[in-house]
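The complex appears here without one of its protein chains, the remainder shown in place.
We just call them A, B and C in the order they show up, numbering each chain from 1.
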């Protein structure tokens, strides 16, 4: 059952500026991009570079004046879904090199300070059961309040204020997981259940899986409850929101608007 | 002229615990490890994994009780040194994929907020000249005060308090560079000039170099003035200190002491 | 030359709520309230209590639904103005009891951390000359950018970001003064030069004055340059903005708008 994606956004660059974009469905084994079509204003320079962990691509742009992007894609999600409750934790010393960076504190996820809380609240659970309990705890204790956070809000802020939007829910989930020595990363994505429709963000945690070489795999957890992993189309991954903005401008710019539509077909 | 390194450290694990270590001179083209010898207490598990950007290795350890590491190495630094003042800046849109992550905010380096200060203080300079001016500004305005910072101190804290140790000097330098859209990373290292002798940390910035494929290269800047790039032996790199601790323990542990000696031979 | 003040604001209380208000020109020796007229929606409860340092009054209100306040006043400012450059500093041990609280760190003014910066930047000056130099430093290094700060922004944030509005300019000025052991407080006020016209905030510092019993007096410093002390009408004072909001609601409320007009007459 393919997912139909349409996203448009417009911004205006006051003089020649560089822009870094990441908004396209990633071409990776767990999701097949059946078709895609991207119309962008002509630019002085445009280059694609691989994005973090080779999941998706970033686009470097140099342009000026008004700029518009219209993106359409059809994506088949083929992700194998596990019963996360039944998965074990990989002992830290068994973690592969590429997962290790996702144990560390990052800009919005100061996990180290949360160890006593995590031990007290979730210490009786382990592995996937602990991850599910964390997701449910965030879900129950936080209010989804558009406008309650901004680009400087960290998981520490959100933990105190008990509210936020998808990026904040993902940051708190990631922070709690890392405070348990479970690698966790931030995933920007498209998902049909997101209301109002917009770019979305979820957390991913790395848990044991004996059937996989290396012994572990990433699993999506969305504490907002809006995205179904079976229908979530990944754009990119990072340590946290600092790494996977859909648009970063280097120079004076004004964002003028965006529309996002994500639908299941059939 | 080789550099002679000797480092020993001891810690005690209260029950079976995992430990992540990164303390060895990296085997990379810019420095040749002439000899090395590492004696470690026997452990239940010991595995090497590649470290960030494939610079050096991390060691996963599982052990309990007292643990001791004695490391000796002789390293020839072959780094090509540039006149940084004469190097240009790579426009963001020309940056290769692997440098892009070093533009973003990280745990200890919230660069985004520093843009107005950087523009006001360094806006009249560009490229390598700006980087040198930043290094000199940190050097002149900060006091090296052992004990004045801790594991939670960010570049924002240090910028206000105008003091710190090598990690803080590196964090501020990295933050100012990123606020100029110049990729900057944190390098843990050994260097003979460090007083008192200890593990050291410096910043590295990515600047244009026409003679190199991809058009850019990393250059060491040490605002403490203690490490000479011609004699600096890299251990590893990361976004900031969160990524390249020489020892991270997962479980109750007590650090018992270390000695570091770094000398030029002949 | 009297100052003519007109201020109106409207808010809406979703259910019976308590509101704390402080918006009237204070009746204090340094300014004579020639006339005033305040029309407020009828309320279930309304009580006046003395405000901080007995400067002005706070109004406790209990009401529900829409609420409107229309305030008009004519005030003659009689403040004696000193040449601040010529005033000395009171040694801390000579400070009277009521000034001491204004030496301490407060919510938005973490002054203690700024001592090394203050010593390095202003250490060659003392007393009033140092205060004027601090005011000028803030004035030169900060940009007045409406919308760049919010209710959580501290002087530490503003010092990094080098921008803000009147409250932020006052917070930084207060912080630098306290880091010199000079008592400094936050003054909410009306002033004719404020553009666009709105409630305003300035800093006040306590300096030596031999002609006054107790040996010291408060002097206004406005780093935004918009308020002339000879025409500034005080509403109230506090440690920082946490203490002198013109409106604090205890319960769900929606602010609906305000207009402020302050004019010199004749």
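Rule of thumb we're sticking to: contacts are C-beta pairs under 8 Å (C-beta built on N, C-alpha and C of every residue); 3 or more make two chains touch, one makes a residue touch a chain.
Owing to the predicted nature of the structure, the values given are computational and were not obtained by experimental measurement.
Chemist: Among the chains you can see, which ones touch the chain that has been omitted?
Modeler: Displayed chains contacted by the hidden chain, ordered by label: A, C.
Chemist: In the full complex, which of C:101, C:126 or C:259 touches the chain missing from this view?
Modeler: With C:101, C:126 or C:259 as choices, the missing chain is touched by C:101.
Chemist: Sort through A:9, A:23, A:67 or A:114 and give me the one touching the missing partner chain.
Modeler: A:114
Chemist: List every residue of chain C that touches the chain not included in the displayed model.
Modeler: Touching the missing chain: residues 18, 20, 45, 47, 49-52, 58, 60-62, 91-97, 100-101, 104-107, 110, 112-113, 151-152, 181, 238-239, 242-243, 250.
Chemist: Since one chain isn't shown, list which residues of chain A touch it in the complete complex.
Modeler: That gives, for chain A, the contact residues 113-114, 116-117, 120, 141, 143, 156-157, 159-163.
In this section, only the chains that are shown with their structure count from here on.
Chemist: Would you identify the shape of the chain contact graph, picking one of line, ring, star, complete or other?
Modeler: line
Chemist: Kindly indicate the chain pair that has more C-beta pairs in contact than all others.
Modeler: A-B
Chemist: Give a one-word verdict, same or different, on whether chain A and chain B use largely identical residue numbers at their interface, taking over half shared as same.
Modeler: same
Chemist: What is the distance, in whole Å, between the centres of chain A and chain C, each centre taken as the mean of its C-alpha atoms?
Modeler: Roughly 43 Å separates the two chain centres.
Chemist: Among all residues of chain B, which ones touch two or more of the remaining chains?
Modeler: 113 - these are the residues of chain B that touch more than one other chain.
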